[in-house]
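Shown here: the complex without one of its protein chains, the others still in place.
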Amino acid sequence: MPDDPSNPLIRARGLTKRFGEFTAVDSIDFDVAVGESFGFLGPNGAGKTSTMRMIGCTSPITGGTLEVMGMNPAVHGPQIRARLGVVPQQDTLDSELTVRENLAIYGRYFGLSRAEVGRRADELLEFAQLTERANDQVEPLSGGMKRRLTIARSLINEPTLLLLDEPTTGLDPQARHLLWDRLYRLKQRGVTLVLTTHYMDEAEQLCDRLVVMDKAKIVAEGSPRELIERYSTREVTELRFAPGIVETLDGRLDGIAQRVEHLPDRILLYADDGEAAAVAVNQRGLKPETVLVRRSSLEDVFLRLTGRSLIE
Amino acid sequence: MTALARPSSTVGRVFEHRWVQYRRTFRSTIFTSFLSPVLFLTAMGLGLGSYVSDSAIDSLGGVSYLVFLAPGLLAANAMQTASFEATYPIMGGLVWNKIFHAMYATPISPRDIALGNLAWIAARLTLISAVFTVVIVLFGAAESPLVVLAIPAAALTGMAFAAPIAAFSATQKTPNKFAAIFRFGITPLFLFSGTFFPLSSLPEVLHPLAWVTPLYHGAELTRGLSLGTIADDPLVAIVHVVVLLAFTVVGSLITIRTIERRLVRG
Partner (left out) sequence: MITLRVTPAFALGSRRSARLIERNLYVYKHGWMVILSGFFEPLFYLLGIGFGLGALIGTIAGPGGEPISYQLFVAPALLASSAMNGAITESTFNFFFKLNYNKTFTSILATPLSPGDIALGELGWALIRGGLYALGFMGVMVALGLVVSPWVILAVPAALLLGFAFGAVGMAATSFMKTWQDFDLIQLVVLPMFLFSGTFYPLDAYPDALRVIVQLTPLYQGVDLIRSLTVGAISPILLFHVAYLAVMGIVGLAITSRRLDKLLLK
């Protein structure tokens, strides 16, 4: 039964996508449960978008199996898409139409009646805070407005599953927070969200559970809290030294923390008590220019798992 | 007039910009401004021309249809190229890539930008008219050595369109009205202003309408030069030139004004 809540909404086993010689997604397994908010976290090129397009039934899989709502995308693409909302990485708004027409015609693509489409378009304009711009052309809208319109458009068919590919990339902080708020409301209403992001704060804000992807593979899975507990310490102490000092440190930080990471611009000390680590640095006569103690984040998980920063 | 009479080296820089652009896109202009008139000349002049009745030859001035048509197409082709060059590229510089705004931030003035662009169009028109004139001669469709002068005459005809149209283009924010200019301006003129058939084929009431369009004067002028009949009535030839010059000069002055207004207002 596709709609049995005990069955996963998405089920992937050995899911693979190849473009010629290049393997974009390399045999990944994951399940997404009904009502869950699930994230793919990883840097550009990790295979997140390819995975999303396969789930969205617009990219045929090249290996493994994929079930969406209990159906096979290769056979039941139109039926699955009828119940999906898709927010692609790049807005694909129709620049020849107005804001409201973009919503209306999109609803018609799903076969909704004109009356129904009109009612939902008004609601969604309200939801996306675009009511005042309803009859404007799309092109002059700000990036945040276009993004909100794309999300509103993806909701016109009242989807069971919403796919969001980097929903807030390129937006200013204010616009991002407004979007997060809207997505949070959808989650409250029981919509299943699947999103990709390379922002840690976004993953922490929105995802119940996530997988970390790197080089076409899944390298870890869990809730943000679990991942931090498993792969990092409770706190992190960030040290910045004046130019030239780092080269002379030569082991003088050894033993202060459970783990030490050298980044191009700073050194990270992983310890459960960050303050204590900072004091210890001081006691060894080291004089960093700045010291920052913070809680561990998914950024640290990613660094631990791949040895690289997420945003380079 | 002083604005036009004082060329300066900064105009040359604007001209140079257009030249650099053109070198990258000229392949596609070969079709529109060269191949297309040659095809029209072949199909209409040679093909359809063979069906023109003997009794009609008189109204063509006693020459074959090909000989009649060729100079008309020369003028019409200059009109079409000029109109294109005075619409989209001007909009490009002011609206799309805003290159005129960038120029205005240097010692180049709006007047230079206007005149540089018009000078560029004049050069293009001279070039395509020269090439097409060679084709006409090769088709054996020129009756007089004066056909050499049809080159500047055709270029002037084009400028009589380019200058006023550029003035209009500089006032537009979107290209929406350009399609209407071509469809309701350029295409009817192409078909009705004495290119394909003598004005005498049109109802009498429409003749004054043709007299006020630059293409009628341009086609008559180039035809007079190509057939060598221009000396028969020099006064009429002078009228043609004066009308074309008037359109060009007034249009250029207004172009300077509209581009200036657009750039200064931002």
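Each chain gets a letter, A and B, in the order it is written, and its residues are counted from 1.
As a working rule, contacts are C-beta pairs under 8 Å (C-beta built on N, C-alpha and C of every residue); 3 or more make two chains touch, one makes a residue touch a chain.
Quick caveat, the model's predicted, so the values are computed rather than measured.
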item: Among A:V34, A:M71, A:L97 or A:A134, residue touching the chain not depicted; value: A:L97
item: Listed residues B:G47, B:G62 or B:P145, member touching the removed chain; value: B:G47
item: Option from A:R108, A:K217 or A:R259 whose C-beta touches the chain left out; value: A:R108
item: Chain B residues touching the omitted chain (full complex); value: 27-28, 31-32, 35-36, 39-40, 42-44, 47-48, 50-53, 56, 59-60, 65, 176, 179-180, 183-184, 187-188, 191-192, 196-197, 201-202
item: Positions on chain A where the hidden chain makes contact; value: 19, 53, 56-65, 72-75, 77-79, 81-82, 84, 86, 88, 90, 92-97, 101, 104-106, 108-111, 154, 157
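Everything that follows uses one rule, which is that only the chains that are shown with their structure count from here on.
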item: For chain A paired with chain B, centre-to-centre distance based on mean C-alpha positions, whole Å; value: 57
